[in-house]
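See structure below.
Left out: one protein chain. Kept in place: all the others.
Per-chain residue numbering starts at 1, and chain names A and B are given in the order in which the chains are listed.
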Amino acid sequence: MFKTEEMEINLGPQHPSTHGVLRVKLHLDGETVVRCVPMIGYLHRGVEKICENKTFFQGQVWTDRTDYVASVSNNLGWAEGVEKLFGITVPRRAHYIRTMLTELNRITSHLLWLGTHALDIGAMTVFLYAFREREEILSIFEAFCGARLTTTAFRIGGLREDIPPGLEKQVRAFQARFLDCIEEYETLLTENRIWKKRTIGVALLNAEDAIALGVTGPVLRAAGSTYDIRKVFPYAAYAEMDFDVPTQTAGDTYARYLVRLEEMRQAHRIVNQCLDGLPEGPVMAKLPKVLKSEVNEVYHAIEAPKGELGYYFVGEKGGVNPYRMHIRAPSFINLQALPKMVEGRLLADVIAAIGTLDVVLGEVDR
Amino acid sequence: MASPRYSLLRTLIPFDIYGGMKLTGKYFGKVLRQANRGPKRTHVVVEYPEVAVTLQPRFRGRLQMIKDEQGEIKCVCCLACEKICPTQVITIEKGKKEGRKTPFPLQYDFEMERCIFCEFCVESCGFDSIILNHQFELAGYDREDFSHGMEGQFQNMFSITPVGHYSVASED
Partner (left out) sequence: MAITKVWIEEGCIVCNACEAECPDVFHVTEESCHIKGDSRKDGRESENRDEKAELKADLQSSLEASIVAAAAACPVEVIKYDQVASADAPGSAEPAAAPAVIASPAPVAVAPEGAPTAAPAVDADIENAVDAALGTTGNTAAPVPAPSAAPRPVAAATPPDPPAANPAKPRVTKVWIEDGCIVCNACEADSPEVFHVTETTCMIKPGVRLDGKESENRVEKNGLKPEDGERLITSIITASKGCPVDVIKYEVLGDAPVVEAKPHDAAEVAAGPFVLDYKAAPNRQVVMPKTVPLPSLHTYQEEQKAAVAADGAKWAKQQADFETAKAKALAEGKDAPKPPVRAVPKKNENDMEFPAPSEAKDPDLLHLTDLLDGKVSQAFEQSGELILQVHPDGLIETLMFCKGDASLRYEMLVDQTATHYPAAEGFAFSVVYQLISISRHKRLRVRVLVKEGQDLESAVEIYPSANWMEREIYDMFGIRFTGHPDMTRILCPEDWEGHPLRKEYPTLGWGQRDIDFREDRSGVLMRMALEKAGNMGINLKVPKAD
């Protein structure tokens, strides 16, 4: 008498909760998701092709525009990748400043994720608190390099300039109150019954699936793995830093929330260590005026806020441009896990799953 | 995890909701009582068009050319900025001027609508003849508004574009 039929709907590409232009094709049986196909490419700008036609120096500005909420991390990946290609040794002070800014950038990225993810799920308040602190860090970036989002913060071989006078005070003022701010977010969310109902057991991804699908970053660590590039393959000044890698075992949205909050605390610790142990010295390596590469290929990965951010360079003999440049974008690979997380679950949890993966579409499509 | 009894208690009495409301109430009361008059402001929002925004000294705004003390353009047309610009927005026409030893830019074309404000041009300049100034209100109604030519042509490369010309502040 009654006939049931699968329905196909499009979530996005213009949907407030997809944080960009992500389109998800969903086959629904009632409210249950039967099949989920992410459709990407709406923001494809061909960053890799552009960078192949620009010099090593110029290419950095395009890395700002891939993951635009964590541009300092992208700059670091580019700079260190090129330095690895040429075999450049960077002064220690530059490493410390880079580490400090990258960790501050991790905080901004996680704060943006926290605010918008909570907003998607229905917790309005925390958004305002998260953005209050984010604003302060963006001012720090502005003081350091002159821009808030598209930072272009580093240079090949070090930094353009040393930190300006007064920046240390500014960072310390922020550091002094940031732990209390995390307490405030926790007050609003961690024990909140609505938050827990919406997140516990939602968008599950266990460690085996995560590793098989190439998922990295907080999503992997929330499933129990301790893989963190800062510890495993230390870069910049991380080998000299003392910090923990937070992990959870549940592998659901709530676990990822806890991991990211704890990561902010660890980032806070690292920033403090960088400030205290900041060595004296130059911030720029001695380099020839024109950088000409030899035949070499490198893959350099750093732990971006969203996962493993890898830059793959192929250098040509005497070339001033990279012969080939490839970005291993963490959001792109992490988004592959979306079908695994939502198939067989409810439609409303798709929003939570997209939010918890923390994808930035500028990076997915490049 | 908490004991079942505690769990039941927590279900019945909304401690968690209370905690959140308390935090919100705290900030609400603070702002209401203080109303941005105290020495340490609670507000983080700037009432922008009415109150000027404080910018950091290294802020990267619009490209501007500099003259030295004699009112002479400092640029010597070494084309370093034109070469390094990632988006190729700078075009310089090299020329000569009476009584000047170094070359003189007859025309310094800067297409602001494609500029990405990376400051590579300023970094590459060995003569400190260009800077990125602190102007950030850069909206316009017309493409001509973004053409910052030399003196007398379009808008001026040597001074700030009329600040707030298109800003909300100038409407009254």
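Quick notes on this one:
Simple rule for what comes next: contacts are C-beta pairs under 8 Å (C-beta built on N, C-alpha and C of every residue); 3 or more make two chains touch, one makes a residue touch a chain.
Computed from a prediction, not measured in an experiment: that's the story for all the values here.
Contacts of the undisplayed chain with visible chains (whole complex): A, B. Contact with the omitted chain, checked across A:M7, A:L149, A:A173 or A:A212, is made by A:A212. Here one chain is not drawn; of A:N75, A:T125, A:Q170 or A:S225, the residue touching it is A:S225.
Remark: the omitted chain is touched by one listed residue; of A:L28, A:I194, A:L287 or A:L347 this is A:L287.
Taking the whole complex into account, chain A touches the unshown chain at residues 40-41, 44, 46, 48-50, 52-53, 84-90, 157, 211-216, 225, 227, 232-233, 285-290, 294-299, 301, 308, 310, 312, 314-317, 319, 323-324, 326, 328, 332-333, 335-336, 365-366. Contact between chain B and the absent chain runs through residues 76-80, 83, 88, 91-94, 101-103, 107, 109, 111, 114, 126-127, 147, 149, 153-154.
The rule we apply is simple: only the chains that are shown with their structure count from here on.
Chain contact summary for the complex, chain B toward chain A: residues 11, 14-17, 19-20, 22-24, 44, 55-60, 84, 86, 116-120, 123, 132.
Taken in their complex, chain A has these residues touching chain B: 54, 57-59, 61-62, 125, 132, 135, 139, 142-147, 150, 152, 160, 164, 184, 187-188, 191-193.
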